[in-house]
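One structure is given below, encoded as structure tokens.
FYI, not all chains are in this one, though none of them got moved.
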Amino acid sequence: MAIIDVTVIPIGTDTPSVSRYVADIQRILANWAEEGKITYELTPMSTLIEGELPALLEVVQEMHESPFKNGIERVATNIRIDDRRDRNNHSMKNKLASVKQQLMKLEP
Amino acid sequence: MAIIDVTVIPIGTDTPSVSRYVADIQRILANWAEEGKITYELTPMSTLIEGELPALLEVVQEMHESPFKNGIERVATNIRIDDRRDRNNHSMKNKLASVKQQLMKLEP
């Protein structure tokens, strides 16, 4: 399983507000999640998605298409992929747990 | 106030595990937060930090230095800045609230 972190920025909107486009993308993700293909989480800065890499790249393409369907003519999408294969428990939950464990070790 | 989203990747570690370096960076952030200069949040993919932009860039520099202090000789840091000045309530909390409001509007 891989984890990706995605931002989709519509360029050429008349206002600085883009929450409407973010909301459209969240509904796309809800559909994928309902089918059990991904899990996802909205943060204040991006969307984090967990799943098999080929599925994740399909999801990215659908997210990136979304503002074009609403009349936007330019989209800047940014993706970070974190893919770890030496363990089979690489997940959003376990990554946070590892850092917390390290933090406890370090406390005096 | 601006919001930044930061990843710090140490290159040339002997294992794929980097949680130890992430934990060191969290302690740097805890110090800045205690002084009231930033608020921050660890996600499974990065750290989100809210504050005045000049302070945020100082924080980034300190985060980026951290692995070097532990013997690492190359660091790849990635930063996304989101800075909005038409309102004075641009914050992590309000960004999430805006998307949720949009999602409710869209429900039938």
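The letters A and B name the chains in turn, as written, and every chain counts its residues from 1.
By definition in this document, contacts are C-beta pairs under 8 Å (C-beta built on N, C-alpha and C of every residue); 3 or more make two chains touch, one makes a residue touch a chain.
Given the structure is predicted, the values throughout are model-derived calculations rather than measurements.
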So we've got 2 copies placed here, but how many does the whole thing have in this file?
4
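As a working rule, only the chains that are shown with their structure count from here on.
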Distance between subunit A and subunit B based on Cα centroids, please, to the nearest Å.
16
Would you tell me which residues of subunit B are touching subunit A in their complex?
3, 5, 7, 16-17, 19-20, 22-24, 26-27, 41-46, 48, 78, 80, 82, 84, 86, 91-93, 95-96, 98-99, 101-103, 105-106
